[in-house]
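All protein chains of the complex are present and in place, except for one that has been dropped.
Order of writing sets the chain letters: A and B. Residues in each chain are counted from 1.
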Amino acid sequence: MSITKKDVLHAADLARLELTAEEQDLYTEQLSRILNYVEKLSELDTTGIAPTTYTVPLKTVMRADESRPSLPHEEALSNAPDSDKDCFKVPRIIE
Amino acid sequence: MDLNSLTIHALSEKLSKKEVSSVEATKAYLERIGAVDDKIKAFLIVTADEALKQAEEADKRRAQNNNITPLTGVPISVKDIFCTKGIRTTCASKILAGFVPPYDSTVVARLKDAGAVILGKNNMDEFAMGSSTENSAFQKTANPWALDRVPGGSSGGSAASVAALECAASVGTDTGGSIRQPAALCGVVGFKPTYGRVSRFGMIAFASSLDQAGPFTRDTIDSAIMLKAMAGFDPRDSTSIDAPVPDYLSEIEKGVAGLKIGIPKEYFIEGMDAEVEASVREALKILEKEGAVLVPVSLPHTEYAVAVYYLVATAEASSNLARFDGVKYGLRVNESGNLLDMYKKTRDSGFGGEVKRRIMLGTYSLSAGYYDAYYKKASEVRTLIKNDFETAFKACDIIATPTTPTPAFRFGEKVADPLTMYLSDIFTISCNLAGIPGVSIPCGFTKENLPIGLQILGRPLDETTVLRAARAYERAAGCTLQAPAL
Partner (left out) sequence: MKYETVIGLEVHAQLLTESKLFCACSTKFGSGPNTQVCPVCLGLPGVLPVLNGKSVEFAVKMALAVNCSVNAKSVFARKNYFYPDLPKGYQISQYTEPLAERGYLDIDTNGGKRIGITRIHMEEDAGKLLHGEGPEDSGSSFVDLNRAGVPLIEIVSEPDMRSADEAQAYLKSLRDIIVYLEICSGNMEEGSFRCDANVSIRPVGAEKLGTKAELKNMNSFKFVKEAIEYEVERQIDVVESGGKVVQETRLFDSAKGITASMRSKEEAHDYRYFPDPDLLPLVVSDDLIEGQRKTLPELPEAKRTRFIKDYSIPAYDAGVLTASRDLANYYEEVVKATNEPKVSSNWVMGELLRLLKEDARDVRDCAVTPASIAGLIEMIKNGGISGKMAKEVFEAMYKTGKTPQEIVKSTGMAQISNEDELSRIIDDVITRNPDNFARYKAGRVQLFGFFVGETMKATKGQANPQVINKLLKEKLDK
């Protein structure tokens, strides 16, 4: 399956990546090659094969419902590129 | 012999006999780093003050005979993928500019608890994506054996730092070979435990279902020591396995007599380097001489592993890396005051080319209309690959293969073509897809004096047998520490 520039732009949009014109061409070419390569998976019949996401034994780990102290407020915001009014500050969201 | 060329167990013995103090050992390593790291560039940050403080603590602990482990006072380094409380953590990416974690990763916390001294943090491929450490946003690490060649990746800084005697051991992470491949290329021991054996808490995620931390050491005994300190269930990681951690050292000298070693025909392929193949075959002969039985096995879906890996790993990565959005920490590029624009510009300038390529691939393969053909299909084939190992391990106890098809390559050699770079991981990837343990140990050199690695894979949670076989080879082959001339 080959990937078009339109597909690349759509993926970039979903992933919130702004690609330069050069990158758009490069990724269209490179992703096409990679996707052609992975196409070999279609050689295999996987009917009835359950997918593997987890390789460890299934055992649900659950935590007791106890609250513990959170991060000190200043520390919670200390890594923020911009903060104000005790909040993370971002460009205004237009609904 | 110089202090900084000792194994952990040798240094530990000297520390316990009070022949040397941790502060002295730490200073020796800091001097070594000062002397050679200009050439190697294995460290992104050296935390000399903290290290010396930890060394003093360790000396006190030893003096008071207070909870001493073989690692108490031993200077090590860690890949800059592990969060370290109060010390900046970059993952070799510009997007984490200025990020200082308010927590230690479990691996770092456990090593600190054992008394290890942390010298600094190693260079790597950005977000562990790469096989050469050329994808670091900050510097290229050189292979200590040939400065014009790559150390492998993604834990290239860790492997190089151990090979260049800049630390007694290091900790890296392995998603598709990122410990074993650089270990092979740098001539050190690199161990990837069973998925879930070591907690992933505080380790910046690349592909969550594949990532696993493990040690780089000078020999297999050191591997056992490091692994013992790192391993075990962590209530903060729901995928960590709640199983007792064996005393790896007590079994490690038991030899391989009677052990069945599977030799998969799919791992001795055309196009692999002749010297690599010869060295590995020679190593197998030595193991046979030690009493192991070599049995041919087949892992028929090996040829699909790279495809599966690049779909699964990139899908997970595309989601794992969504949190780097310029809102809570790290880089923000906000020129227009528009949110969408801020997201896109921040991520475009914060991530390097390979990271962006993988985010794109992963996003695409999860997107509407493609999920079944790519992510789901890959996850199904992953089952086949896992089943291959289960079948093989009915006929053998461990599996031995070359770690890489070729020795260390030159800088820039594979950068232009991502697919060729991806294919160089062909022998290491299946192990992560199946979640099994694996080690790479040095098994000789090419004529150009480039290290070669032997890979040993084991059953899930059976690190003990993997270490035992690796140790048997190391002992029989008379491996002594080989250090490059720098």
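A few comments on the model shown:
We take it that contacts are C-beta pairs under 8 Å (C-beta built on N, C-alpha and C of every residue); 3 or more make two chains touch, one makes a residue touch a chain.
Just so it is clear, the structure is predicted and the values come from calculations on it, not from any experiment.
Between the chain not shown and the residues B:Y29, B:F191, B:Y267 or B:Y343, the one that touches is B:Y343. Note on the undisplayed chain: of the listed residues B:T72, B:S105 or B:T403, the one touching it is B:S105. Not every partner is drawn; the one left out touches chain B at residues 81-83, 89, 91, 96, 99, 101-103, 105, 200-205, 207-209, 235-239, 315-316, 318-319, 321-325, 327-329, 337, 339-340, 343, 363, 366-368, 371, 375. One chain is missing from the display, and on chain A it is touched by residues 10, 13-14, 16, 53-54, 56, 58-68, 70-71, 73, 76-77, 79, 84-95.
The definition used in the following text is that only the chains that are shown with their structure count from here on.
For chain A in complex with chain B, the touching residues are 1, 3, 7-8, 10-12, 14-19, 23, 27, 30-31, 33-35, 37-38, 40-42, 44, 46, 49-57, 59, 61, 63, 71, 75, 78-82, 88, 90-94.
For chain B in complex with chain A, the residues that touch the partner chain are 98-100, 102, 195-196, 209, 235, 238-239, 241-242, 301, 303-304, 306-308, 310-311, 318, 322, 325-332, 334, 336-345, 347-348, 351, 353, 356-357, 359-361, 363-364, 367, 373-374, 376-384, 386, 418-419, 422, 433-435, 460.
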